[in-house]
Each structure stands twice: as C-alpha cells, then as structure tokens.
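Worksheet: one structure, shown below.
All protein chains of the complex are present and in place, except for one that has been dropped.
Letters A, B and C mark the chains in the order given here, with residues in each chain numbered from 1 onward.
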Amino acid sequence: MSAYRLSNGGLIDRSKPIDFKFDGKPLQGFAGDTLASALLANDKLLVGRSFKYHRPRGLLTAGAAEPNALVTLGQDGRTETNTRATMVELHHGLEARSQNRWPSLDHDIGAINGMLSPFLGAGFYYKTFMWPAAFWEKLYEPIIRKAAGLGRASYVPDPDTYEKSWAHCDLLIIGAGPTGLAAALTAARSKARVILVDEGSMLGGSLLCETTEINDQPAAEFAAQAIVELSAAENVQILKRTTVVGAYDDNVFGALERVQKHVSVIDDNKPVERFWRISAKQAILATGAEERPLVFGGNDRPGMMMAGAMRTYLNRFAVAPGKQVAIFSNGPSGWQTARDLEANGVDVVAIVTPETASNKSYQGKARIIANAVIAGTSGEKRLKGLTIRHIGSGSEETLACDALGMSGGWSPIVHLACHRGDKPKWSDAHAAFLPPAPRDGLIAAGGAAGTYSLAACLQDGGTLAAEALDNLGHSVSRAEFSTQQDEKAEMPAPFWYVKAPKGKAFVDFQNDVHLKDLGLAVREGYDHVELAKRYTTNGMATDQGKLSNVNAIGILAEATGTSPDVVGTTTFRPFYTPVSFGALTGSHIGAHFHPTRVSPLFKWAEKHGARFVETGLWHRSSWFPKEGESDWRESVDREAKTVRSHAGICDVSTLGKIEIFGSDAAEFINRVYCNGFLKLPVGKARYGLMLREDGFIYDDGTTSRLGENHFFMTTTTAFAAGVLTHLECCSQVLWPDLDVRLVSVSDQWAQMAIAGPNARKILAEIVDEDISDAAFPFLAAREVGLSGGQIKGRLFRISFSGELAFELAVPAGYGEAVADAILSLGEDHGITPYGTEALNVLRIEKGHVTHAEINGTVTPGDLGFGRMVSAKKPDFIGRVMLQREGLQATDRLRLVGIRPLDPAESFVSGSHILDVDAAPTGANDLGHVTSSCFSPHLGHTIGLAMVKHGPELIGEEIVIWNGLKQQSIRGVLCEPVFVDPKGEKLHA
Amino acid sequence: MASLITCPHCGVRPKEEFTIRGDASVTRPSPEADGEVWHAYVHLRDNPRGLHKEYWHHTSGCRRWLVVTRDTVSHDVIDVSDAGALA
Amino acid sequence: MLEVQLSAKPALFGAAEGLFGTKDASTAGIVLTASTQSTILQVLSPPGATGVAEKLQAWVGAEGAGLRPNGPGNWFVVCDAQPPRESLEALSKTLEGRAELLDQSHGRTRIKVSGPKVTQMLAKGTAIDLREHQFAPGQSAPTLFGHISAQLTRVSPENFEILVLSSFALSLWDSLIVMGREFGIQAHC
Partner (left out) sequence: MDLMRYSALSVFLNALRGNKSWGPAWRAPEPKPHYDVVIVGGGGHGLATAYYLAKEFGITNVAVLEKGWLGSGNIGRNTTIIRSNYLLDGNEPFYEFSLKLWEGLEQDFNFNAMVSQRGVLNLFHSDAQRDAYTRRGNAMLLQGADAQLLDRDEVRAMVPFLGFDSARFPIQGGLLQRRGGTVRHDAVAWGYARGADRRGVDIIQNCEVTGIRRKNGRVVGVETSKGFIGCGKLALTAAGNSTTVARMADIALPIDSHVLQAFVSEGLKPFIDNVVTFGAGHFYISQSDKGGLVFGGDIDGYNSYAQRGNLAAVEHVMEAGTAMIPGLSRIRVLRSWGGIMDMSMDGSPIIDRTHIDNLYLNAGWCYGGFKATPASGWCTAHLVANDAPHPTAAAFRLDRFKRGYLIDENGGGAQPNLH
C-alpha cells in the first residue's frame, strides 16, 4: 500500500462516489476524478504493459502525453482501445481493461521478451528471419504480428453517432490555462468573436494543479470564476473537452469535441463526438509546456511519474502518489513538488539533482542530494528503491522509496505551430525547442512559447490577444492580474541522460526504446534524427513522442557530438492526439456515406415492382419482375422481347440534361462535338460525339435544336456532372467571346423512353400534336402538349433500342402521372415497363456503345465512328491530337460484335479474345469483350468486343477466354449490329 | 491557399466546393498550330516550385472557372480571378 | 384522347414528418418545412447584359417573390405560389434580349429551415460563416451542404431557405433531420 486518497483538498466531489471496474475488479472513485486518478487513489500502480518488452508500467503523467496507462473501454461496438486513462473522466459503470498482456496484467508471458532483449535491439528484425525464405510468412511474421499492437479493436459496428461542424471566429484561443484565460478575458472585452478551446473537462490548465494564487484567489478558484465571466460574454464560445488536433492552411483548425465520452448513458439524439473545422482569422496557441522525463536506469517502474503530474494528482485529485517519495529533478519543478507533497503530509525522502547547488527557497525536510543522479532502481511491479550515484566521487548508495517524481525540464507544446511545415527552433537559454516564428495569424503564448512564470504567462496571453484583435480592428485593453512572485524560473543546462545506467534507461516508454537503441542507431549510420526515429521507432507510438522526442534529440546530439539545434526535431504532424474514424466521418455513414439521388420516376418504378441498382448516386430501376418469374433473366428477357414485339416504357431521367442558349450556341456545340452541328435544323435532334482535347472520346448523347439559339443536350448518366463542368470550361475559359449560356435542367424533367412498334399508337393518345412519321419523323424534337394541354412536355424521336421510339420529357413532378397514364394507355398495346437491364440488352443487340466501350481510351475510329469526325470543321475539341500516330494506328483495338460458335455456350464481359489454338499469353491477346448479354431475340449470348484489327476479322473464329473461371469457348467475330441491321424498325 | 479559396463571386469557401483542373498558364493553340505545339499544350507542364496558376471551378457555388495563383510550397494564395474576366 | 387528369407530386412527397429528438413541438429548436407549391424560375443573362438584376428586383418586389443570386448573370426567382400569367409574361417581356427565363419549379425543391438553433444546425452542413453580420437577412449564396450542392438564403435572422436539386431533396431532408435532432426538430412537408 503506497498511493492513497487524501482526506481533504482537491477538486473532486467526495459526496459523489463513483463505482467503476478495472480488469473486472470493482473500485470506487469520486466525481471529478479521471480514471487515472481513481486508479492511483486505489493504489493501482501497475496499469499497463509496454509494447515490446511487456514491462510493468504505471502512470507517468496526468494528461494527454500519457504513454503507459492505455486501457480498453467499452464492449462490442463501443470497444475503444488505447484510451489514455489520464484523459477519461470517471463515470458510473465505467469498465476499463488493461492491454497487451496475457494472461493477466500481473502475470504476463510476454515479459520474457525483456530477458531476450539483447537480441531484440533496435532493428534486429531487419537482420534476421530471412532463412529459409518461406519461413518469414509462415512462421516468423505471424509471431511478430501476434505480438504487434496494443489494444484489441472490435469489428462490431458502432451504435453511436458522430457529426461535423464548421465554426468561424476572429480569435481562436487554444488552451485555457492561465495564458489562454488571460487571452480570453482580454478578448471578451471586445466585440470580436472568440472561441476558447481546451481539451480538459475543467478549464484552467495548470491552474487546476498548482498551489499558486491569482488576484489573491487560489488559482483554481480564479479559473472557475474566469469561466463564469467568459460564459456570460456573448462573443465568447467555450468548447471544453475539445482538442485542437490539426492546424491547416489558412488558419483552419481541426478540433475534436468529446460530447458524450464522460456519460454513463448515451443520449441518442446527440453525437458522442463532434469534429469541428474552425476557421479563425487569428489564433493564439496557449497549449502550455510538457515536462520531460529523465533518462536513467530503470526509469520506468510503476510508482515513478513526472513531478508535475505528481502535483496534479496531489492538488487537483487529492491523491498522494506514495508514502515515501523521492524526487529526481533538473530544475525547479522537483522542488515545488517536494513542497506540495510535504504540505499534504507526505514524506519526501530525498531530492536528487544533478545540479550542484540546492534550491535556496526550499525549506522542507527532505534530504537534498545535489550533484548526484539516479543510476538504477529496484522493484518490479512497484518501485522499491533507488541507487543514487554521486557525480563527483562516483560512489553509490541505495535509498528505499515507493514513489519518484522526476523532471528534466520543460518542452513547449509547439505541435500545432509546426503542422504547416515550420520547424521549431532550439533555444539554449530555454533548453527547449521554441515554436517557429508566428505565421498567418497563429502565434504561441505563455508556456507554449517558453514563457516560464505565471505572471509572465498571464501578461503574454493578454498582450497577444490584444495585439491579435488590434490587427483585426478591434481595439481592447489587456486584462490585468496580480500574482505572487513565482520562484525565478530559470532553466539549468539540459540533462539528457545518466551515463552508465544500471538497467535499461527508457527514452520512449511506450515503444520501449532505450538509450542503447539510440546508440546503436548512430553506430549503424541511422544517425539523422529521422532515420533514428524510423530505425528505433522512437516517438512513433500512440503518444507520438510527446515525452520522448526531445530527450532522443539530446541523446543523438551527444552521440554525434553536435547540439540539439543541429539534430533538429522530427516532423510534427496531425494529429496532436489521435482521432477516431467515427468523428472524421461524422454523419456521412451508412446510407448517408454519399447522398442518394432519386429519379422523379423512382416511386413509379417502385410501385410497379422494380428492382433497383446503384448507378453512381442514383438508384435506377433495373428490371420489373412479374409474378411467377423465377429469376432476373426471365424478367429481362420478357421485357426486351416485349419492347421489340409491342412496346415498353423505361425511366431515362438520370441522363444529364443541359439547356444551351445564346447567339453562338450552335457554333459552341459545333466546337465541343467532333461531328457537325451548325446545320442542325430547329426541331431536330442529332447524336453527338464529344472528345477530350487529347483526341479520345469523352462522352456521347443527343442534342436537339429547340430554337435558333436554343439547344437541349443530353449526356450519359455517369458523366452528367463532368460534361457540364467541361462545357463551362469551354465557354468560360476557352471561348469567353462566344455568346453561350449553359444550365443543367437534369432535375427539371422526368424523362421516359417509349419504345417498340406500338410506341406511336400509345403516345398518340396522350400527345396533343400529330406524331405520325410524316409530322414527326426520326430525330424530330419538339415541345408538345399532353392530355389536352394540361401540361407541356418535350418529345424526341430518338432510339437507343433500335425500335420505333420516343423520349418524352415532362416536368419532374408530373413524371409519375404521365408514366402511369402511358402504362394504362398502353395496356391494350402490350406495353411493359422495362429497366436498365433490358435497356442494355436492347442496345447491345443494336451495337450501341456506352461507357463500357467509351472508357477514356477509345477514339471515334475505334468504335466505327471514324466518319462522324468532321474533316471540314476548322476547330473542335480533340481535332489535332486525334491525328497522332498512336490514335490512328491500324492495330488499335476496334469494336466488333461477338457471338459463341455454339449458341448453347455463353461468355462474360471481361473475357479476352485469342486466336484459335493460341496459347493464353499476353503476346497472343487480341482484345476483350466489353459488353455481353443473352439476346432473347437471337436465343444466345451476344457481345461487343474491342479487338485488334477487329473489323477486318469479321467472320473469323476465335477463342473467348476467361481464365479466371477456367473458361474458354469458341466464338465468332461479327458485325456489332445483331438486330435489324438496316434500321427499318427505327424509321417505321 | 489550399483550405479556403476566396471566390470573387461567392466569398470565402472551402476547397471541397471546387474542382481543380490544373495549369492555367497554358493557352489553347490555334487550330492551325502543328502537333508539336498541341503536344506541349496538352502534356508539357512547368510544374513550378513556387507561384503557380491553376484552374479551379466553383462547382458547388457560382459554377465559374477561376484562376487561382498559389504558391505550391507554402500553399499561400496570391490571387483568385474569374477565368473569363482574364481572357 | 384519354381522359386523364395529370397531377404533380413534389420531390418530397412521402418524406419523413413529425417530431424528432423531442416529444414536444413547443421545445423544438428547429422547424423544417417543405414548400412544395413554389414556382422557381432561373434567369440567365450574358456577361455583358445590364440592368437584369434591377429588373428582377423590381419584379420580385412587386410580386412578393424572392431573388436568389446564383452566380454572375444567374439568378433564381422564387415565388410561394404560381404568379399570375400576365405577371410572368411581363417578366419575360422585360427580360427579352437581356436574359433567358427558365422554369425550374420541378428541378429545384425549396426547404425552409427556421428556429432559434438554426445557425448552429446549418453550420453542420455549410462552411459559410452564418453570423448575422457576415450573412445577413436577404443574403443568398450557392454552397455545398454536407455533400450536396444547394442555394442557401437567409430570409430573416432565424429563417433560412434551402434550394436544392430535386433529386437530392429527400437525401438532404433526411440529413437535416439528423442534424437537427439534438435541438429537437419538427418536420413537415
């Protein structure tokens, strides 16, 4: 028994006991505790195992940098691994489990790695496990992988919700310690919009942990009152439990708010976490400083912690870390800790310091051992004693203790100032890396800028806030505070490590990187700080080296005979602390991963029993099963046959539709298609082929001339957005002098294809105008009245199916009514609704191409459209580059039809084409099938294929090869039109 | 810069409202220009370290094509103009 | 000729309605209303054309309609109900030669969002700074809302309107309900 709860003091509420469990064992803490402080109060010193050697570990910090006390919380979908016990607010029912140990935290087999450690030095795996070659994957790697990682995550989907939000402010203050509070109190006096963010559950930062006074109030009380004042200010928004995790261009910050991570019962109406994107005109970094551990033999035993953390446990959480506490400190923090311990009646057995003189303002009872270091420690699962070495004499003595507070100085928390690529600068005077020069409205203040005294921090925060606001035109005077004089906070020379340590001297506690590993890295040539990091993994654990990086730099500097300045830091990267996928995903999850586009004929199709398929963002009706039909093929065959024999109606609303106006509209369209459009008469539609500037086909569709200066273009569903953007580029960037205006009307119109020999008869019953072949010939395009002028629609005589066909567009809201009307009018004419599957069959039977063929690598010539390409037009997109030799080469893949030799056999798209008897090799590859289907009209499978010299090989027998399914059948190349090659039905 | 673009028509907007097209310093050659010139236009890029002009389309805004002058190292945006207005 | 009565169904027909995140309508921080009877016109003018905005302004003023600038030379005109034919004809007449007038009543869906928490909720979707001095009543802008493009208008301090492509309306509607739950939301369409 060593750590215990003090009977009074602290910011916990002793009237609110809270039950929780650790590794299944019921324990109790108080409201205001963290999981860490509650564990410590219960004398749970052993809280985790390290990554590599499975060393027993205890709490090292009281904050975000904690490398040891990582636990798993929750069950199933709420399983949360690697959670820092120091950041978890204690709440009822909390269950935490330790990690990376088996079978238990107390008895962990993995600890054997510690004994093998001479063989497991940095990078040992790069040097071995290579023989026999097959053993790596079968034997060695599985073992290594098993040992990898810390926590065990769950595959079960998360039941909770997340969201994202934007926030905008004039001044963002990151951190609500004295510096941040002073900044906020100053800014609150202005009219500027201020956001104050702190990752803690209580605002105040170090004020909550220290025994100083501000304005004659105890620091914590001052903080509480400041919050009351700030909460009342209308221009200040306070985000607590919110960590700013990344700083991005333009002063945009990512911040993670833990909305419901501290509650026992989750409110379903609220997210558990919210990810903020904060856009700030100015930002003040008031994130404070991190205390550095000391590197000495056995510096990782449970019971040892940072001196500042000890003060936090004492002062904020009312927990004594032990009964006989020793201090090992370079600089003032240790002395203050000793004072606070003694003030709480805790015995301080010794203060060990490498400094030569003792701290004069310390008046306590502890034995002061100056000019000395700790060479080694004893105890396994808890600290038992120290070996103290006197620097002058080299003599050693041992000392019993059950806790040790250490401090190697402070490192400003500069991460966010470095995320945009700036490097921190080493300062000998501060013995620390200071933030880079301020940029783009981000400036560090207080502890984060290496400002040591409380008074100076308060002043710095206020001054910088006033300056930042001044830059924005909000003048305000700085808030003033009175403080006690703190002790002269000078930094002694840095003390990087104890030479000749007894036992491992850890630098990176989580990844178990110790002094010797860094030495080995230097000896082997991995001496650049970035190489040393990668070779030893120092700083790469979940704490990202918050405690270890600067020490590693100091050690590398000594090993290479340079200074930390020369060694420099590794790159600071988002995230400051890790962020869940859930938070970064927000509400864009499940069905809302991408929005769903709903066709105006969706409900109509649904009503008629359609099955749907995702096509881009749309759900498209793909077939309409009828009772008694056993599989989709049966329905599709029926639909396709019915269209050819009678009539069908199909939703084509998803096509892109672009309205084009302007006196140069015709010229414009003539330039964006490779075929001619200037002479398209009003009232007519034409198929257009659109190339990219590099000569390959981009998209196709029909464009109708509705008036002299008014066109209506359709695009494929997939490229609707892209084509509009492309056209806008052409009109705004390439030819701004042309008078053209473009706008998407895709959503204004419900569009349906009515196809089949009876199509005209059916439509004639609803269309007011004469649509006889004479009055409305193939490719006619006109506005029409419907049902006695009730509404106006647009009718186009175009056909994808090869049948006598029309496309009718009506204002979207009328789509369902019109489609229903057509269905019932068509009943006597045998009409059927048909979906995209039948549509596909019908178009393959006619050899019509889609993006299965137009895949960005084909030219008009490849598809047999060579003659469409205008030879006369002086200019159109793609004209020149299409002439390149490679695009005109005769051995390009070109479109042909394909069918099985034996009609009973079938093949699939993606099969390749080989010569008969040719071995299946790349050299013999002639091409591949792009589209295939069962043709109910012909009674066998048909396809389209891209084949080298394809059109010249028509009539030849080939092999259709699908090695993925070990299939290989004989086929014949044929014309790509399987039905009505003369197009008679079309013109009927 | 890369997080926010000040559209001359819409004001400050986040990157995801835009579609980026690439180099805006090249000019479409005359239709009579030879293949070499067209090849350079379609393919060859300065790709500068430093100031770079780039086409950004305000897809989820005014749908105008903009020319963004940006530093490719610092990501600072120097200028945003309407592409049509520049032509 | 068949005797069929053709009637229109709005894109939000059948969308989710009722109270979400609260059981008491009076505590709802957000009210979501689909305005399904709107007439929505799009106006396109060539870059050089002058006076279009003024003419539109005058017309919407007289009609009690709303004007939503959508980009250079590009506006939406929104009317709560079908304006009289003569008035529409007058409008198209004044615009003749200056701008094209296009019916987008079916292509866009108009959703009204209001309530004391409205800016907090909308900030979950758009990056536009919705503080009143930045985005004042009467201001309107096209923007990205979540993953959906939409035209956002502040009608009054706590009343906004979203104009969205009709095919996205249902998806947006559902997202708005999710975003509004924490404040309590009442939705009707």
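As a convention for this text, a contact is a pair of C-beta atoms (placed from the backbone, for glycine too) under 8 Å apart; a residue touches a chain by one contact, two chains touch by 3 or more.
Values in this document were obtained by computation on a predicted structure and should not be read as measured data.
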| item | value |
| --- | --- |
| Touching partners, among the displayed chains, of the absent chain | A, B |
| Option from A:G10, A:G48, A:G205 or A:G254 whose C-beta touches the chain left out | A:G254 |
| Sole contact to the chain not displayed, among A:E163, A:E290 or A:E693 | A:E693 |
| Hidden partner chain, touching residue among A:A133, A:A232 or A:A774 | A:A133 |
| Sole residue of A:Q237, A:S580 or A:S645 that reaches the chain not shown, by the stated touch rule | A:S580 |
| Options A:T571, A:S663 or A:S772, residue touching the unrepresented chain | A:T571 |
| Where the missing chain touches subunit A, by residue | 51, 74, 77-82, 118-119, 121, 124-131, 133, 136-137, 141, 144-146, 148-158, 160, 162, 164, 246, 248-249, 252, 254, 275, 277, 419-421, 516, 520, 523-526, 528, 530-531, 534-535, 537, 541-542, 544, 571, 573-575, 578-582, 584-586, 588-594, 596, 613-615, 692-696, 698, 851-852, 855-857, 881, 884-889, 908-912, 920-922, 924-925, 928-931, 961-965 |
| Absent chain, residues of subunit B that touch it | 2-3, 14-16, 20-23, 35-36, 39-40, 42-47, 49, 52, 54, 70, 72-75 |
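Everything below uses one rule, namely that only the chains that are shown with their structure count from here on.
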| item | value |
| --- | --- |
| Between the pairs A-B and B-C, the one where more C-beta pairs touch | A-B |
| Mean-CA-position distance for subunit C and subunit B (Å) | 31 |
| Computed distance of Cα centres, subunit B from subunit A, in Å | 26 |
| Sequence positions of subunit A contacting 2 or more other chains | 277, 279, 736 |
| Touching two or more other chains - residues of subunit C | 47, 74, 127, 129 |
| Touching residues (chain side subunit B, partner subunit C) in the complex | 9-14, 16-17, 58-64, 82, 84 |
| Partner subunit A, residues of subunit C touching it in the complex | 1-2, 4-11, 13-14, 20-21, 42, 44-47, 73-74, 100, 102-108, 120, 123-124, 126-127, 129, 131, 134, 146-148, 165-172, 174-175, 178-179, 181-182, 184 |
| Footprint of subunit B on subunit A - complex, ascending | 248-250, 252, 277, 279, 420-421, 693-694, 721, 725, 728-729, 732-734, 736-737, 874-875, 879-881, 883-884 |
